[in-house]
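So the structure is just underneath, and the comments pick up after that.
Just one protein chain is left out here, and the rest sit where they should.
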Amino acid sequence: MPLLLLALRRLALRLPTLGLILVGLFLLLQLAPGDTVDAMLAQMGGGDPALADRLRSFYGLDATVPVQLGRYLWRLVRLDLGQSAIYGKPVLDVILERLPATLLLTLSSLGLAVAGGMALGVLAARRADGWPDTAISLLGLLFYATPSFWLGLMGIVVFAVKLAWLPAGGLQEVGTGLAGWAAVLDIAWHLVLPTATLSLIFMAIYLRVMRASMLEVLGLDFVRAARAKGVTEGRVLVRHVLRNALLPVVTLVGLQGATLLGGSVVVESVFSLPGLGRLAYESVVQRDLNMLLGIVFASTLLVILVNLAVDLVYARLDPRIAR
Amino acid sequence: MRGWAARIGLGLTVLVLLMALSAGWLFPRDPLGLAGRPLQWPGDNARFWLGTDNSGRDIAAQIFHGARVSLLIGASATAIALVIGTGIGALAGYYGGWVDDVLMRVTEAFQTLPNFLLLLVLVAVFGSDIRTVTVAIGLVSWPASARLTRAEFLTLRNRDFVAGCRTLGMGDAAIMLREILPNALPPLIVYASVVMAGAILLESALAFLGLSDPNIASWGNLIGRGRGVLRTQWFVSAIPGAAILLTVLAVSLLGQGVNDALNPRLRRPRA
Partner (left out) sequence: MTDGLAVEDLSVGLPPGADRPLALSQVSLHVRPGEVLCLVGESGSGKSMLASAVLRLLPPGVGVTGGRVLLAGQDLLPLPEADMRRIRGAQIGMVFQDASTALNPLHRVGDQVAEPFRTHTGLSRAAVRARVLDLLDQVGLPDPAGAARAYPHQLSGGQRQRVGIAAALALEPGVLIADEPTTALDVTTQAQVLALLRGLQRRRGTALLFITHDFGVVAEIADRVAVLQRGVVVEQGAAADVLNRPAHPYTRALIAAIPPLAPAPPRPVSADAVLSTAGLTKTYGARRWGGRKAVRALDGVSITLPRGATLGVVGESGSGKSTLARVLLRLLPPDAGTVRLDGADLLRLPARAAAKRIGMVFQDPYASLNPRRRVGELVAQGPMVHGMARGPAMARARELLALVALDPSAADRFPHEFSGGQRQRIALARALALEPAVLVADEPVSALDVSVQAQVLALLAGLRDRLGLSMVFVTHDLRVAGRICDRVAVMHRGRVVEEGTAEAVFLHPQHEYTRALLAAVPGRGWTPPALAPSLVAEPLVS
């Protein structure tokens, strides 16, 4: 119960941030040259100004900015994200269609990055300044410096083109109508390269933080105290060091949740995955501003949820927080 | 790991700087102008060290001119991000109270929104001109340095030497600028390298998607163009990517070297 209360309290604190973002973006988009109606007309191949005016009044785009903002926020509360000018469907529907792919990609990348980063960080810290540490840290540095889209492209070249082990893009094999477990495996197979690409960058970051955190905790007094009680080195590591060292990493995962989501834009584009990221890119190119706002809304909600989950995990790990 | 890493970083940075500076002299013609037959492999033709791309442009020229672009955009965006971030963080950390609350809400808003998405929105609204892109990248990168500055100012503000200045009658602005800021600078300077690395990666990602300025010889642009011929002439994408990798590596290692130099880890045992 105290955890639930903590969760609700944190959620309540985050809602103003959400509001701030949406209002800010709405106002920002008012500065955009051309609006949804222009995009629609461009799609239709042109139209006269009278049609444009009628469309504007139909969509309520001729009202003053504060009125539009009010209406917009009211619609958002009811989860009405408007119509997509390009797809001709409600924005919410399109987003829900594309959400699963992005969730699959980002969650598996996050999982891989955290697990890998932790394991490698612990390994590097155990023999700090030894050759495993140098090798791991070097590798980490390389992956951190690599542009994700380039890594993806090179991955395609090596694994899809030269070796033909993995597919070059897409989420599923087109037109084979697989079902059940076979479909799941097929999707997983398609996600190997994209997940690896997106996660390697963040793995490098978590690795470095985990290593530094482990080294710092290893120097703290209670570790010395445990050793003075005669506890074996292995138990010291697992029972005392690990959990304390995890705390900064967990915080970092929370802080970087948004960046991870942003990274999916590029990775989905490289691997032609039908996700929110690529949708965002298309919206920019096609000037579907309703869609873009909707994606921003959805992404912000996702990030808030991730942060909430991280807060809960942290509270579970550290009893000092629940006060 | 420590000593030679910093030296490699310094060496690579110097290399990239040289590339940037010598670009106009080694490749005087427009790097985006047609130079020869398209899609020649590196080494095929003595005139084109690194081959040509799909439109017949000299890849080596684009690499060298691209160094200029990357360093310029990286440095400018970093400067913008740091000025904004340091200003906001300093005010929030020093004054606390409602000033801190408001400023941190704004910072949190910027951090909750995925920064690449915000970048896309800014580009959608304001266009893809190189100046716009640079400012946009700066606007997207400031939150982390704000938090760092705020943390530093919060700690330093409560230090006794600041209390001493207050009892001597010093004004707030003088204390922030002349007493606290010089002590808060070292971690910020190190962080600048992280911001710069991020700025270079952001610009190249944007260019790869075709959303950056198409009239400049950005490395990301080249990678994007090479995507069409990835299966056969993969070098068009591979080479500029390697250049990005080396530059970001250089900046990161340099930052790490500065960090190690400024915080010597004196592990002097307690006697």
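Labels for the chains are A and B, by order of writing; each one numbers its residues from 1.
Heads up, the rule we're going with is that a residue touches a chain if its C-beta (ideal position, glycine included) is under 8 Å from a C-beta of that chain, and two chains touch if they have at least 3 such contacts.
This is a predicted model, so every value here is computed, not measured.
Although one chain is not drawn, the whole complex shows that of B:10, B:151 or B:170 it is B:170 that touches it. Of the candidate positions A:7, A:103, A:119 or A:226, contact with the hidden chain is made by A:226.
Residues of subunit B in contact with the chain left out of this view: 159-161, 163-171, 174, 179, 182-183, 267-271. Although one chain is not displayed, its contacts with subunit A can still be listed: residues 9, 220-222, 224-232, 235, 239-240, 243-244, 317-320, 323.
One rule holds for everything that comes next: only the chains that are shown with their structure count from here on.
Residues 14, 16-18, 20-21, 24-25, 28-29, 31-32, 129, 133-134, 137-138, 141-142, 144-150, 153-154, 156-157, 161, 255, 258-259, 261-263, 265-266, 269, 280-281, 283-285, 287, 289, 292, 295-296, 299-300, 303-304, 307 of subunit A touch subunit B in their complex. Interface of subunit B with subunit A (complex): residues 1, 105-106, 108-109, 111-117, 120-126, 197, 201, 204-205, 208-211, 220, 223, 227, 230-231, 234, 237-238, 241, 244-246, 248-249, 252-253.
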